[in-house]
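The structure under discussion is supplied below as structure tokens; questions concerning it will follow.
A protein chain is absent from this complex, but the other protein chains hold their places.
Chain naming follows the written order as A, B and C, and within any one chain the residues start at number 1.
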Amino acid sequence: MTDLTEFVPSWLPSDELELARAKLPIVYVDAVPVRVDESGRVTKVGLLLRGRPDGSISRAVISGRVLFGERVRDALLRHIEKDLGPVALPQIPTNPAPFTIAEYFPDPDVSGFHDPRQHAVSLVYVVPVKGDCQPSQSALDLAWLTPAEALSPEVVAEMTGGQDLLIRLALAHTGSLG
Amino acid sequence: MTDLTEFVPSWLPSDELELARAKLPIVYVDAVPVRVDESGRVTKVGLLLRGRPDGSISRAVISGRVLFGERVRDALLRHIEKDLGPVALPQIPTNPAPFTIAEYFPDPDVSGFHDPRQHAVSLVYVVPVKGDCQPSQSALDLAWLTPAEALSPEVVAEMTGGQDLLIRLALAHTGSLG
Amino acid sequence: MTDLTEFVPSWLPSDELELARAKLPIVYVDAVPVRVDESGRVTKVGLLLRGRPDGSISRAVISGRVLFGERVRDALLRHIEKDLGPVALPQIPTNPAPFTIAEYFPDPDVSGFHDPRQHAVSLVYVVPVKGDCQPSQSALDLAWLTPAEALSPEVVAEMTGGQDLLIRLALAHTGSLG
Partner (left out) sequence: MTDLTEFVPSWLPSDELELARAKLPIVYVDAVPVRVDESGRVTKVGLLLRGRPDGSISRAVISGRVLFGERVRDALLRHIEKDLGPVALPQIPTNPAPFTIAEYFPDPDVSGFHDPRQHAVSLVYVVPVKGDCQPSQSALDLAWLTPAEALSPEVVAEMTGGQDLLIRLALAHTGSLG
């Protein structure tokens, strides 16, 4: 769900995080970046290509941990800027509630969302971005696809761990599902 | 809820609209314009000062009818541009569902929302605006107030027909109530 | 979206309704009836078999007009009782906002939702029902299908006018999509 560079040692040493991950659900945010027209219709979905927790290099949305003492809104902005660069101009939703939750489990069969490292409860948001997006060092590529392209068999085949389900839920939520 | 200039004769003659209004609920959209910070927190709420259906001149949000053949998203954009001008740069939500509905009735005691002219079912949205806002001819003023100011007794006293309740619901939805 | 028997003459004569339908969007409610387990997971979706506005006999959810002076909640309950009988024990959601809106147009290509008779803006809800359901006279059958069955090619082939899209949106909303 995220690159390892996020785990700043000053916040939590890696071994303690590993310990906590074996015992507690971890709070995450996921963001599905989209381009919209002036009436708010989704025209494109942004998909990163990156190394993933399961060892694959595959298509995924923005995802990362909420830190101790951090507001969820600020975690969302931080991870978007980390993955899309400082001039993406994201429009963080005014509603703090996620549109859905993705419950990632080490066991891939529990919920459809899989993370071999941990049990994460991720708050999921659709976030329009207006500016220039530059995939970060940890991401190899950023592709903007139409809703139909994002759910095509070719692209779905490039997604693992439930990322295709997440895209489908985001497109349903925005009224742009086929 | 809106000025009379919206009822373009080519769409529906006034007498037919009056007839329909006596027989059918009418589809409306309401938009609560807000200013937000980079993390999506509401910093200001925009309140128009205008003539209202009840004959008062009072504080109100953006409101208007959905026309035959018009998408709800497009009605929302049209009414925002009509009331705030062409360079308000509204961010219409990606989710087509309203965050709440306001059911306006001729009888002020049914729902807390009152419109002496009609039964209107209004889909209500919170809409961040980024650009310059110029109140239209039909509005006398546009004031940007903090959430606390917008719910102060002085401002609430300037609102009729449930507009203060609408502001409270919008601030609750955005996590900026109290 | 609904049978003609709903248009009680005392509320609005048929010819006036026809006139209004040619000029104004009409307010509707759609309800997707579901069976749930004790944790609120959807186990079954209820699909009616009925005559539809397009002349087909096909699978559809509950749908009907909101009457002048009627609260949306009460319209929802009325149409559910009309289609599923008096002991269905529906659990109308506490949140008055629909989870999505379905914009039905005479032109089938505008939104994916089609009604040859009118432009209807329908507020869509997922409604768990706990009791015994008896399809009404106007419905030929009521089938309870698992989420996977409801989206199988065979069942989708029995749906017209966007009813399959509505089911997909409802299942996405409830976290029970594939």
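By our rule, contacts are C-beta pairs under 8 Å (C-beta built on N, C-alpha and C of every residue); 3 or more make two chains touch, one makes a residue touch a chain.
All values reported here derive from a predicted model rather than from experimental measurement.
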Selected residue (touches chain absent from view) among A:55, A:69 or A:153: A:69
Touch with the omitted chain, as defined above, among C:25, C:46 or C:96: C:96
Missing-partner contacts on chain B, residue numbers: 100-101, 112, 165, 168-169, 172-173, 175, 177-178
Hidden partner interface residues of chain C, rising order: 34, 36, 38-42, 71, 73-74, 76-77, 91-96, 99, 126, 128, 173-175
Positions on chain A where the hidden chain makes contact: 11-12, 16-17, 19-20, 22-27, 66-72, 95-101, 103, 105, 110-111, 119, 121, 123
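Everything that follows uses one rule, which is that only the chains that are shown with their structure count from here on.
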Centroid-based (C-alpha) most distant chain relative to chain B: A
Chain A-chain C separation of Cα centroids, rounded to whole Å: 33
Sequence positions of chain A contacting 2 or more other chains: 173, 175
